[in-house]
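What follows is a single structure, written as structure tokens, with notes after it.
All protein chains of the complex are present and in place, except for one that has been dropped.
This part shows chain A:
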Amino acid sequence: MNQEDKLKILKDILLKDEHEYALSIEHKLKKLEDLINKQNNLSKHIDPILEEKLDEFIKEMPKTLGPTITETLKAEIKNSQDAVVEALYPIMGKMIKKYIQKEIQILSENINKKVNNSFSFESLFRKFKSKKTGVSEADLILQEQLKPKIEQIMVIESGSGIIVSEYSKTQNLDQDTVAGMLTAIKSFAEDAFTTEAQNLEYIEYENYHIHLQNFSNYYIAVAVSGAFTATFRSRLEDKLLDFAQNIINKTDLNNSDTFSTKLKAYFENENI
């Protein structure tokens, strides 16, 4: 063994740890190099993290970006009102036009039906009326189309809003809830005007006019469609007063079945 060999052995003994450490670093570096170089390997590790972050971002987006987007849109609409109107006008116009066309079509069909049915008693009467009054038959038909029509009558206990009796040709409302809400609205309105003892007598809701006739223990709500004229209102009031005074009595209020029978009999074929 020469000097050089002895030195090599000594070197190996003294630098054993450093050598192992250098080897492990080299190994790790190689692994990292492989990971970076091979795209598949890299995406395998990064994709789940990205997906998780993306999901989180989508979930949080309404909260984080929502207010900003809303504000931006609001500001944009406010600053460019003309542009918005320009964009919406054709759409709205088309919708309104379509609706009017449909309504006119229905009206026209109804008028045609009436004109074609020229041998009915109703038609003869109209012809006679037209000649007598000088109003054209077409105008009379149009007037008939707009004629007010009673859709529903509800007799409601004052205060409690409990329905005593109801009559309608087509039942499509939850009477108990409607009666309760009508009473609540009535109570609120009457409470708000405390200067005099006043009653709420009329509510307008879209195409319906709700006439409220007040009595001491109950009130009658009549939902009317069509043209609710002052003449019709006056006639309706007379009818309701007549019904209250001459048709029903106090005991009927406690018997909803009897009340309903009388209400139906009185208003079923009633032309006001």
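Before moving on, here are some points about what is shown:
Just so it is clear, a contact is a pair of C-beta atoms (placed from the backbone, for glycine too) under 8 Å apart; a residue touches a chain by one contact, two chains touch by 3 or more; residues count from 1.
Throughout what follows, contacts and distances are computed from a predicted model.
The listed options are "Ion-translocating oxidoreductase complex subunit D", "Thioredoxin", "Small GTP-binding protein" or "ABC transporter permease", and the UniProt record of the chain not shown names that protein "Small GTP-binding protein". When you scan A:E144, A:D176 or A:E201 for touch with the missing chain, the hit is A:D176. Considering the full assembly, A:E157 is the residue among A:E157, A:E201 or A:E237 that touches the omitted chain.
Listed by residue number, the positions of chain A touching the unshown chain are 157-163, 174, 176-177, 179-181, 184, 187-188, 190-191, 255-257.
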